[in-house]
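Heads up, one of the protein chains got dropped from this complex, but the rest are sitting where they should.
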């Protein structure tokens, strides 16, 4: 079988590294080109010693036309706000693009400006961009030329919430969503906040009420509710645990509503009273979730878990790729959780 | 100055060890006796090598009369449900007791039975027991003979919530309280769940809607509301970070309400938009908290932080002791956070 | 291609779990049977939630004849001293066996008795057992019916030391080998020593001068030297970092001696002054090592790194399997280090 030729732009960030890790063992692809601004000219084994012996490639400066010509699909893994331009150039050159950053997720450029603080310079592509949440948009992804891979927090939130949109939930009360993320979600740039002695043995909340994933979550909940989203960080490398508290109109059994996901290979609906743990999804593409209906308070509490770098980014991106190129969706990402 | 003679019952658990750590450097006390069921007959330097050279004491079997006679105050640090009997015996022998376990916190024996699963065998002492939350009950503690040191989660929740009981909060909607605790809160008994390779790099929620601290919290909120309390664990040793989401009747400034705590030596009200971190309270007796009023959702989000073993247990217990014996409350516990 | 049918005995231990994780994505194998004493009768998704949805298998009691008949190869992953009997039964039934425990590594039953404290009950199999260090014994492994997968510490030690046996090293001075291991190496059984709050933020050495891997190391160094082996543990889940200090007859360049490994897919010789890190081999099958020749002291200091569960156990076992069944050695284990 002819292998899908893959290009990566921004391959030295954490999302890009995870893509490189997964693609090395993916039987249907070949990594053909790596582009990086910071590492152009250097060999991968110097910049990313983890891949010494796996890839014999050097990083090149970004060249949209060359990538479009040499690659069947290009992953873009640059920081937020920095993918608008290269993605536009790649699309103009005819490339099929999967962007793992946030720039093409929001349909409304005003929301982008509000939460990201800049104007969108490629708003003409927002219409063709497909939100790459495979369970929800599989058919559209199949024919997409531009996929915006969802954010890590949103994946952990939307998978358990979307099926409940028509359930007897009181959506007039904003769901309270408290997520806890590993530090890889903050990216590879060193900072005082995430210097090891500062973050080890530490916990904190941040961006309360103002995180840039809020409009993405509310968009995919079809504007049915506002969400009270409070992200936290814990001293682990990978993983997001999300606890969602919903007010219900009356106690009900959520299980039937989740029948919608019953054939999803990477969604594991654990059931009532069975709660997920990061370890069971670590280094996997799964989203696990369970719940407790609490009649004492009139709330439904749902807890979900993903690996932010794999199920929350690179694994979901590869699943999109598999869908787009007609492969078994599980190819290259069919791993159970790495526990321990 | 004559030193206060202290006895410890159950000194090998994590709460007891933290008491031993603090009391060694406390200028106003002398540890006179250690009782332990599991370690009776052994020298402290064998059982707790951290204290080799600090204490020259052996563990003795529990003897209420002897402790009452030789000690001015006795700390009891045995697991939940196991302190009812020794505390009753100590009180019967005339001892002044500070119980760091949960047995004498709930005023209602029915709530105790419901959440702890057993009948209270010393319910006659519940009336004289004083809930040892110093900022709230300082005067009662001063004259108490039996102090029930509050639970760790409740301390992190009550300090920021009690002053708001008459604020324009919509208490008809149960506050959503998502706490994250370090693993020392689970005690010293090994288990598969907290075996290092199982818990390292892991996160999970547990006892959703059914944690035994719920009745304690609701009692101290004067029955004004039910709470949706979801405890989580993260792979750190010490610390509790609590995020509380309240629905408000209308946006308001919480700062004036917290004037109530302005002279509290161990409560640090950080203010709007300033959020606490575990590292700033680690190995300290402080409770730090800040908040964000979110007009977009109509919620007030409060985040608090304590060290569960010190500010959440042993430090609060020493603060009670200082109050009871007329010492400066800060004696022996006047430490900033250990960061790093 | 017909898939190799695999049986696992003792699949709930950490080595067995890692085998299950790797075999799920291995394109040439099918896991046909799981045997477990502790979990017999239970479904894998209850016992090992990480594999929910990946495997639809229940654990069965151990039955050597059934395994021999239904499987092309059987991995045995039970604790030390517990594999002698099942391996003997499996071999008697004609099965091809890969034992990831220590029971069939030592050629000398007296050494086994000395270091493991029991008599070997299947010493008749020691002659046919092949030590599964692929780079050293590839040809013998190809035809083996019983492979003893090497210990994790020995792999990290032997890969850098074997090529130097004839180099100008002063072997009369025992090499000083200080290894640091993650806690998964201690297995899945909870203990006070590895209870999270006891081991987190901790470091210690153990079994100084008496670790059971010493005879295995010295055997594979052909009895040319005794080793001073001091294992340490650090609060990480996976990984072994080994620092070896050798006295040299005179300073020399080790690089040419390592030409012996130049075609090894999973040995990465980093060179002089380039030192390995756990993160670059985590969740990979690589053994990385580099060195510093220190003329000031007359020593050669070598540092190596492996993932104890993968490159140190299950990955090496799969590499053996690939060799035995004529597959590309890299099949199913061709991953770079998981960093982060």
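As written, the chain order gives the labels A, B and C, with residue 1 at the start of each chain.
One rule holds in what follows: contacts are C-beta pairs under 8 Å (C-beta built on N, C-alpha and C of every residue); 3 or more make two chains touch, one makes a residue touch a chain.
All of these numbers come straight from a predicted model, not from anything done at the bench.
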item: Touch with the omitted chain, as defined above, among B:96, B:136 or B:237; value: B:237
item: Touch residues of chain C, complete complex, unshown partner; value: 173-174, 176, 178, 180, 182, 197-198, 200-206, 208-209, 226-228, 230, 232, 234-239, 241, 243, 245, 247, 275-279, 282, 292, 294, 296-299, 301, 303, 305, 339-340
item: For chain A, residues in touch with the removed chain; value: 14, 182-184, 186, 188-192, 194-201, 235-237
item: Chain not shown, touching residues in chain B; value: 14, 17, 20-21, 24-25, 27, 48-55, 184, 201, 237-238, 265, 268, 277, 279-281, 283-284, 286, 288, 309, 332, 334-340
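By definition in this document, only the chains that are shown with their structure count from here on.
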item: Greatest separation from chain A - chain, by CA centre; value: B
item: Approximate Å spacing (C-alpha centroids) for the pair chain A, chain C; value: 35
item: Euclidean distance of C-alpha centroids - chain A vs chain B, Å; value: 39
item: Junction residues of chain C - those touching two or more other chains; value: 14, 184, 201, 237
